[in-house]
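Only a single protein chain was left out; the remaining protein chains are all shown in position.
Up next, chain A:
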């Protein structure tokens, strides 16, 4: 596995490298999480010239996020489930010369090559935070989008205080940097990730004075078929449950953190019971002291790249959107496949299976590779079974419509632009904004640095609540999938794509 396909070719200014000398990849896989890694290995083993591109330095994505080698972890698997599947894939990647792993590559745009209708041009910024002065272009005959998910956040008063962090964010910082945001960490929100977060935070030495879940886990019982078909998932829940019992983590089900308190950082939270519609029940509030809060309300598929490519999307059981595919995981745009959380929130096991299936499908389509039908059939069965469980969970944890009742007028909804709930209400109710887009234009909510990645769900939900009609949370079209310095845009050639070598 070479780490770069060839020496970067320097352009006349000597300033930025363009990997045009690399020729044309059969497949560029965007995202090296469980889905992308499995996809690249499957495609590479079929002989496809494959680039595995990820913003991060290491493969593994969110689930298999591990500490940098420099931290010398002897047991990186201690904070993970199912590490052996990852270790196996990494080993196969190492022995697969057809796959080039390109770490530190932030893909910000994918376009059809104007010179070759059957090719894609992938634009990436490089460096740990994408600020190196060496933008890169890759040419590809096919794309596998395995970009994963982002956490869904519902605002509450005080959620912008230092010490309030994403539940997935706390996981990521712990797994990669071996650090905690505090010593007494309330874990709150909704979804299975909270169990994983509480388990690893306690294992790493934090006290978790409350695990606050907006739904009841009993909701799973309404989907007995999905549970029975997924014994591995039940075992995982039992492992988490056992660990939490051992650490005496109190579970507050059907409850929410409805406010965080503190001056320079969080010092306590208010926890209140919720009714079935997620409205706080009056008289049930209690205060719990803490020095950090890890909060998240499930995950949302990351659709920036697929929507700019024009791939069709579908609504999901928990009110978001995911990319639509056929049973070979091909999107509506020819030669573009999708796998993992981009196809809908489902967890690492389904991401591994889908990545493999998509890699095989790309091999068959782009290179005419022979794929044993039994292998494909086995993967399809596995995916169907795991997806049924994931959809059941998504339905259980979908946010109830009453959550905005815990907002105050001055609760910030958009963190970047500091837009309050009151201003969103004013735009929709008083200024007559009829859709989310107008609300955003009037308030600048969702138009800051993160381009609405954090607040889009909440803004759309509030806009409808206060009168906008079509606020249905259609996936945002973000022109850029990563923040791009103006300089990089200015340097783009106006017309034709990069000079690429002959197809291999």
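Keep in mind that, in the parts below, a residue touches a chain if its C-beta (ideal position, glycine included) is under 8 Å from a C-beta of that chain, and two chains touch if they have at least 3 such contacts; residues count from 1.
We adopt the following convention: contacts and distances are computed from a predicted model.
Looking at the choices "Alpha-ketoacid dehydrogenase subunit beta", "(2Fe-2S)-binding protein", "ABC-2 family transporter protein" or "Branched-chain amino acid transport system permease protein", the name in the UniProt record of the chain not drawn here is "(2Fe-2S)-binding protein". Remark: the omitted chain is touched by one listed residue; of A:45, A:113 or A:151 this is A:151.
If you put the hidden chain back, the residue from A:31, A:44 or A:76 that touches it is A:76.
On the side of chain A, the interface with the absent chain consists of residues 55, 62, 67-76, 78-79, 128-131, 150-151, 160, 162-166, 168-174, 176-181, 203-205, 207, 209, 248, 250-255, 264-265, 271, 273, 284, 286, 292, 415-418, 447-451, 453-454, 480, 483-487, 489, using the contact rule stated above.
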